[in-house]
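All protein chains of the complex are present and in place, except for one that has been dropped.
Chain nomenclature is as follows: A and B, assigned in order of appearance, with residue numbering initiated at 1 for each chain independently.
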Amino acid sequence: MAESTILLIVATIVNALVLSSMYILLALGFTFLFNIMGILNFAHGVIYMIGAYICFYMATVVGINQWLALLISVAVVGLFGIFMERFIFRPFFGNINSIIVVCIGLITVLVNAVAISQPYNVQVTPAFVQGILKVGIVSLSWQRIVFFLIGVSLLILVLLFINKTKQGLQMRAVAQDLEGAILQGINVHFVSALACVIACALAATAGSLMGSYLSLTPYMGNDIMIKVLEILVLGGIGSINGVLFAGLIVGTLDAVLPIWLSGTATQAIMMLIIIVILLFKPQGLFGKEVRA
Amino acid sequence: MILSIKNISLYYGKAMALDNVSIEIEDGSVVTMIGANGAGKSTVLRALSGLVKINSGEIWFSGKRIDGTSPTNIVKMGIVHVPEGRRLFPALSVMSNLELGASLRKDKAGIKKDMNEIFEHFPRLLERRNQSAGTLSGGEQQMVAIARGLMAKPKLLLLDEPSLGLSPIMVDELVPIIKNINQTGVSVLLVEQNIGLALRVATKGYALQVGKVVMQGDIELFKSSDIVKRAYLGD
Partner (left out) sequence: MTKKGFPFLLAAIMLAAILALTSLPGCSSKTTTATTTTTSASAQPIKTYTIGLCAELTGFLGAYNTATVNEAQIAVDMVNENGGIMVGGQNYLLKLVVEDGKSTLDGTTAAANKLIFSDNVKFILGPDAYFNSAVSGLCEQNKIMHIGGYCTMQPGELDSTTTYSFLGQGASINYFTGVLAYLKANYPNVKKVALTMPDDGSIPYFGKAVQQMVQDAGYTVAGSIIGYDNNAVDFSPYAAKVMATQADAVIACSGVVLPNGSILKNMRDAGSNMLFVVCNSVIPSDYVKVAGTKESTGVVDCSACYIGAPDPSPILQEMITRYIRSIGGTGALVTLEYANPVWELAQLFNKANSFDPAVVKTTFENMSSIETFYGTGTISGLKTFGIKHAVSYQLPITTIDNGVPTFKQWEPALVP
């Protein structure tokens, strides 16, 4: 195999893994909120953007250790999750139209607040991890490998939390039958707040990392939200397995398609692939018929 | 009295669902509440477990006033509601469903012990303990629902239409189950449209009609009542 082909294959595999893991972190949070509170939090993308900017601000303007900046971003955005549950989602519980309007409001306010306050349209968080891994002719950024490992570890942690802890069991119970859960004495508000915190913290982590992996713009949340929606539709909304699988597909396509295609054809082919899959599986790959 | 419902009224919007309803349950008894669809039976239970707020009246449980208390605290106090339609967690295993019944309990050993006891009483659940609840038969699901309720160690168990959708044989099986529960000291409020089941297990009865108590008293009274016979037994 030609040297250049090997280089391309290795780089593409790494890109696909990093992108997929970050997409999945976001889509998983979105799915959490949908399953547990029945809300479609379209503001999830701006939460990701805010997380990215907090980390950027802490690391470059305040100048603290970058990993600490990441933790602060996660903590602040996680707390914001509690605020969202209490003051945004709870008052409009069960009213999908109101939630959409509130989310649009949140998107507009936060995106424009950041756009106005930032002197540059595009910025970047410095690298979290310096250095390059060299194996023969292949050279890879350590940062990419570390980001992938962080992504995978968080995914495992979250899945363990859902499947192995009492709170996780309660979350699944709330997701499956809200009233049934209330009647077991489960504190649904607490479970919802917990879901919000987890979803926001995951979004902030992905945002903080992506601020260094990609770049920061006030509109970064919108681009990524389209990816999240692609993943949800493809995987079947509400399905965690669907998120994992579809996240891997979308991330891989995003890394692989540009190798052969260029320009907007990439997005078109991506949509075509998704549409073809949905023709055979209208519920998404792992979707179930939703109860009427 | 373990439970006293005093003159409660409840509106859904402008529609009156309960009109001045009073119900009393003696400690350790099985009381049934019968009535047609829409009579307000389930609403009484939903008000008891805190799912809906009453507009007037009072609810007292073990000497404490509980109307306005959150569902979590009501479960904590010992009122457990096994709802109509069972409302199991269909994708979770039977074991997980039972564990969730004990959500508010902290005594791990006690939970373990109670679960073993339940499996003794319901051997079929033991066989199916790792199966998702959604895949069980109607009768098995009802057993899981009751068992899940028992896992919370209730003082008062509210059973809403346990016979709904069950075959006559399965309904017969419910009689000893409810009686057994009662014998362990748990008071039961049984809401039923299946009057046969209600008359076989209860000692006292209330009949509701469009949100009002129209008849109450010893279960014998119900057995001999012409109204009940006409309305429910088809005589």
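Side notes on the structure shown:
In this text, a residue touches a chain if its C-beta (ideal position, glycine included) is under 8 Å from a C-beta of that chain, and two chains touch if they have at least 3 such contacts.
Remember, predicted model here, so these are calculated numbers, not experimental data.
Taking every chain of the complex into account, the absent chain touches A. Of the listed positions A:Ile82, A:Val152, A:Val256 or A:Leu278, the one in contact with the omitted chain in the full complex is A:Val256. Within the complete assembly, A:Val111 is the residue of A:Leu25, A:Leu70 or A:Val111 that touches the hidden chain.
For subunit A, the residues touching the absent chain in the complete assembly are 3-5, 7-8, 11-12, 15, 19, 40, 42, 96-97, 100, 103-104, 107-108, 111-112, 120-124, 126-127, 132, 134, 139-141, 143-144, 213-215, 217, 219, 222-227, 229, 233, 237, 254-259, 262-267, 289-292.
Throughout what follows, only the chains that are shown with their structure count from here on.
A straight line joining the Cα centres of subunit A and subunit B is 43 Å long.
Note for the complex: subunit B touches subunit A at residues 49, 51, 71-72, 74-76, 80-83, 87-92, 96, 99-101, 103-104, 148, 152.
Contact residues of subunit A toward subunit B in the complex are 166, 169-170, 172-173, 176-177, 179-187.
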